[in-house]
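Worksheet: the structure to be examined is printed underneath.
The complex appears here minus one protein chain, its other protein chains still in place.
Going in written order, the chains are labelled A, B and C, and every chain counts its residues from 1.
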Amino acid sequence: MAEHNKRIPMQHVVGFVLSIALTLLATWAALGSNLSTTWIISGIMILAVIQAGIQLFMFMHVVEFKSQNGHVPWNMMFHGAVLAAIIVAGSLFVMSFGFTHDHDGDDHQQHEQQEDDGQEQHDEGEHEGH
Amino acid sequence: MKSMKQFFKRGLILLPLSLVLFLSGCSQMAVFDPKGPVAQTQSDLIIYSIILMLFIVVVVFVPFGYFVYKYRDTNPNRKESDYEPHMHGNTMIEIVWTIIPFVIVVALSIPTVNTLFELEKPPESTDSATEDTEEEPLVVHATAADWKWFFSYPEEDIETVNYLHIPTDRPIEFKLSSADSMAAMWIPQLGGQKYNMAGMENTLYLQADEEGVYDGRNSNFNGEGFTKHTFEVYAESEEDYDAWVEETQNEAPELSQEEYDELLEPGLTTEAEYSSTHLEWVDHGTNDGRDYAVNRHYDLYGELMHLYSDHEAEDFMDEENEEDHESH
Amino acid sequence: MSSHELKTGPLEYRTQEGQMTIMGFWIFLAAEIVLFSTLFATYAVLFGRTADSTPPGELFEPGIVLIMTFLLLTSSFTCGLAIHEMRRGSVKGLLIWMMITLLLGLGFLGFEIYEFIHYTHEGATMQSSAFWSAFFTLAGTHGLHVTLGIGWAILLLIQVAKRGLTPRTSRKFFVIGLYWHFLDVVWIFIFTSVYLIGMVV
Partner (left out) sequence: MQLDEFFVTGEPLIYAGMVSIALVSAAILFILTYFKKWGWLWREWLTTVDHKKIGVMYILSALAMLFRGGADALMMRTQLAFPNMNFLNAQHYDEIFTTHGTVMIIFMAMPFLIGLMNVVVPLQIGARDVAFPYLNALSFWSFLFGAMLFNISFVIGGSPDAGWTSYTPLAGAAMSPGPGQNFYLMGLQLSGIGTLATGINFMVTILKMRAPGMKMFQMPIFTWSTLITSFIIVFAFPILTVALALMTLDRVFGAQFFTLTGEGMPMMWANLFWMWGHPEVYIVILPAFGIFSEVIATFARKQLFGYKAMVWAIILIAGLSFLVWVHHFFTMGAGAFVNSVFSISTMLIAVPTGVKIFNWLGTLYKSRINNTVAMMWSLAFIPSFVIGGVTGVMLGMASADYQFHNSYFLVAHFHYVLIAGTVFACFSGLVFWYPKMFGHKLNERLGKWSFWFFVIGFHVCFFPQYFAGLDGMPRRVFTIIPEWMPLNIISSVGAFGMGIGFAIFVFTVVYSYRYSEREKTGDSWDDGRTLEWATPTPVPFYNFATVPHINSMDAYVKLKEEGKTTFDEDKLEPIHMPSNTGQPFIMMAFLFVASFGVVFEWMWMAIAGLIAGVVMMVIRSFDYDEGFHVEIDEIKRTERSTRGL
């Protein structure tokens, strides 16, 4: 990366501009647009992942191979992301049956996964009152 | 060497030993003495898995014993060809011993998944006499509290403490919840357990095919009184059951909220029955009922009972229970 | 350990000790990812469990959060510039950009503290419900990391002022750079999945 001899590191500037832009886009999508909730959530989560990528690749030199660290940084970040997915999605998947929102009466969403599997009557029977 | 031989023997002895124990024990051990369709399914599944596991055990133990015996350095019959220090592997055989276990796992998974889904439904009638009547399951709310059990029959409007009556040949739909700590309702001879948790409700289907008295208990550790957190299940014919219901409705006192709150206090209690249920003012299985007991008795949970195994508490309970049972 | 010295390349990678520390720090960051994802998972599972306290939709304010986000994003950028200056061999550039980074970080912290106090006044505290416990713990853990980062960076500023750029000091700065960017990544997810989603749902 001969870049580092230059006075102004373009990579950083581009990364910065992109992250500001993506943040604004996400804010607009969430607060200004009238997309459906599902779309907003998945959309802004994707934007967040892209931003994380910008930090990792443009600021953190995650693939700086001359560092003698080989694939380790990249590898650790990748597996960290996999674990993050397992922990967050796994917890939601497993714990969803514990939601006790009988006050807002919207417990069907929580059982989606199981219902998808043709388990309608049961899950509802099993967890009425949630 | 002496130790070598012992080694070899132990491997061989364990096998028949386990078989003997299994065969002689099958009729007595609670899990292998099922008294209803749910426990029956589980017992069948377990026996099926034990057979496969014994196969694996043999497949490992036999070559193990043989190699350890044959290739020991001190074996007087060693041949030159018995030693190949540079053998590094064999792809063919490695594939074989990956695939066979995989196949066994598949063979275990299929019935496991099937029964899992089956257990979420009321058991299908096994008795040909009742086949066409297709009875609705009897709903019983089983609520655990430190350290007693409440069984509420909403339809019948009765409630019992630390024991319950059920009709045979009819599925029971247990609505499990807890007033405070997490418990698990387990009646080994009728089927496996599920957790009782405050603020939520689990459903457990069980059914008895044979009349009798079965031991039930909380199997999930929940503090000092855990060991005594038990109850008894009286499975009886439809008629006897109906008679019991009627008798309880007519003769048992009503359950007042004050009395219920007192019962909820952490500690042991005796058996009791009432002609109304606590569901009228609280269902611990709902979000609103989750902190009912904690709010009332917050400061009492930490108090020690100094429970010894032959403490008065137990004697007292035994006596009371005997009196009680004359009426059942 | 002196055996693996390099003669070229960035200072921080020249000694084997430097390489190992940086690799170790990447591994530590992986552990941090897991730490924060556990907090996120807890937050997600406890989402909506506000009991009788104020729901988040009524308290979250896009304005403040957006300012906080820009402060942190900018600080991440200036931190990148600081490390860039370091690699160009400029102690002065490093010091200046790093101090700007810290000021931005302090600004972020100031807003966060203000925000927490505000919520507390509105009756949303760590104790009021599962949701708020999860919220304060997640955001608070991030805030604590920022605080530690600032303290740590100040120590390093003193060291580099005293010793100039050596393999050792530049390694330390490189590592704190990684840390700082990482905190930005975490914040992006807090911003998105806590605040934005909290305001949408």
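We adopt the following convention: a contact is a pair of C-beta atoms (placed from the backbone, for glycine too) under 8 Å apart; a residue touches a chain by one contact, two chains touch by 3 or more.
All values derive from a computational prediction rather than experimental measurement.
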Checklist outcome for this item: Had the left-out chain been drawn, it would touch chain B at residues 1, 3-4, 6-7, 10-11, 14, 18, 21, 25, 28-32, 39, 41-43, 45-46, 49-50, 53, 56-57, 60-61, 63-64, 67-68, 71-74, 78, 81-90, 93-94, 97-98, 101-102, 104-105, 108-109, 112-113, 115-120, 146, 176, 180-182, 184, 186, 188-189, 191-195, 197-200, 202-203, 215, 217, 219-227, 287, 290-291, 294-295, 298, 301-302, 304-310
Checklist entry - Which chain C residues would touch the chain omitted from the figure, given the whole complex? => result 1-3, 16, 19-21, 23-24, 27-28, 30-32, 34-35, 38-39, 41-42, 45-46, 49-51, 126-134, 137, 152, 155-156, 159, 163, 168
Item to check | Where the missing chain touches chain A, by residue | outcome: 70, 72, 76, 79-80, 83, 86-87, 90-91, 93-95, 97-98, 100, 113-114, 117, 119, 122-123, 126-127
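The definition used in the following text is that only the chains that are shown with their structure count from here on.
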Next on the checklist: Taking each chain's centre as the mean of its C-alpha atoms, which one lies nearest the mean of all protein C-alpha atoms here?
Outcome noted: A
Checklist outcome for this item: One chain pair leads in contact pairs, namely A-C
Checklist outcome for this item: The distance between the C-alpha centres of chain A and chain B, rounded to whole Å, is 41
Item to check | chain A and chain C, separation of their C-alpha mean positions in angstrom | outcome: 18
Checklist outcome for this item: Per the C-alpha means, the centres of chain B and chain C lie apart by a whole-Å value of 49
Next on the checklist: By the touch rule stated above, which residues of chain C touch at least two different other chains?
Outcome noted: none
Checklist entry - Using the touch rule from the top of the page, what residues of chain A touch 2 or more other chains? => result 98, 100-101
Next on the checklist: Which stretch or stretches of chain C touch chain A in the complex?
Outcome noted: 6, 9-10, 13, 19, 22-23, 26-27, 29-30, 33-34, 36-38, 40-42, 44-45, 48-49, 62, 66, 69-70, 73-74, 76-77, 79-81, 84, 87-88, 177-178, 181-182, 184-185, 188-189, 191-193, 196-197, 199-201
Checklist entry - Which residues of chain A touch chain C in the complex? => result 4-5, 9, 12-13, 15-16, 19-20, 23, 26-27, 30-31, 37, 40-41, 44-45, 47-48, 51-52, 55-56, 58-60, 66-69, 72-73, 76-77, 79-81, 83-84, 87-88, 90-92, 95, 98-101, 104
